[in-house]
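Missing here: one protein chain of the complex. Every other protein chain is in place.
Moving on to subunit A:
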């Protein structure tokens, strides 16, 4: 088994490398094909304009009355949009001159980027600090398995280029921070917020106000999505709507609460649509209105929201908020929400054990109760054998179940002649809730309670690599 395990991991590694090489080759092929088409088009246009005795421009654009500046290839590529009376060549020409920055190449950013690359923007910026993971794939449809473990920006840029090699793509493999936001955002006409946390949302909105950029903002969680355009032609900014950040308990991440893949997909597509409207100057932007999407009941509601607030601390009449204040502003402190979730450290060392120590306890058949404090629907996905599930939220109401489990173990133990009391070990998914539970249990007099550091993720990483993570 051991040897087989080693072999298969080598094969998986080699497969991964080959797939990556394949993706890179495909990208090079598509770039070369596009180049060939360009060259052919240039030769054609030279021939055409020679026939009309007009001197061709080096760029390949025919200068025989085509004021919109589209090349023959662009006319052909975008013809289905040019044929739309409400869009047409003028809108396409505006689009080709515009630049858009998409912040976040995740669930919202994936479809937004695909459509923005396809529709023919001039320049598309992508910023994200994260790498592609297997549990992203169900919703972050821009990424392919070959890119697992690689930066999302690299993966997204490769996908965009393979769809449209004629647009310029800027890659930023970094986190957006107050130190780089002004410089990066200032290079684009329109900003798309496809992030997943409150501090980023406040930071991006404030930065857009300072730079005078419209902001296409989308959000999705579970089965619901929301969409609006901020800071557009006198419309409200994010702070006009939400001057005070919500309590952290009201801010859920998709990685904790879950999300149906297509829900951010719908919102991300609508973000691309609003961006295209802004960039091409067609239609009526979703400013001072908000779209609320409820996937489960199949309801979309568009509501009227307040305009710009004269009292707003950032875009209001008496605001003195400037670029220096922005650079110094602590958005994590303001929202009480970490930009990058790190492990919690609530308990003293003696109240904790690591997963390897817990494995030894199991091997020694030491009497204990293993309490799993994850929500019941998490417990159903996977759990350790012989564990008791009481979700943290119900712990107080269900303490009697823990007491009777302890009693049972103690009685079973008494018959074998040993005299030590059984310990309580508490586990959760990542080792945060288990600490909260232990703190609480110790307050209630369960002095033997200890948490398993790093939760089931650590168990999978350090003890049993075959244990499923999610």
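Note that contacts are C-beta pairs under 8 Å (C-beta built on N, C-alpha and C of every residue); 3 or more make two chains touch, one makes a residue touch a chain; residues count from 1.
Keep this in mind: contacts and distances are computed from a predicted model.
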Just go with whichever of "Set1 complex component swd1", "Coatomer subunit zeta", "Geranylgeranyl transferase type-2 subunit alpha" or "Ubiquitin-related modifier 1 homolog" UniProt uses as the name of the absent chain.
"Ubiquitin-related modifier 1 homolog"
The one residue from A:34, A:75, A:173 or A:219 touching the chain left out of view is A:219
Sole residue of A:72, A:106, A:125 or A:316 that reaches the chain not shown, by the stated touch rule
A:106
Identified contact with the non-displayed chain, of A:149, A:247 or A:412
A:247
Residue among A:301, A:364 or A:377 that touches the chain left out of view
A:301
Have a look at A:23, A:237, A:259 or A:460 and name the one touching the chain we're not showing.
A:259
Residues of subunit A touching the missing chain are 104, 106-109, 194-198, 201, 218-222, 224-226, 241-247, 249-254, 257, 259, 264, 267, 290, 292, 294, 297, 301-306
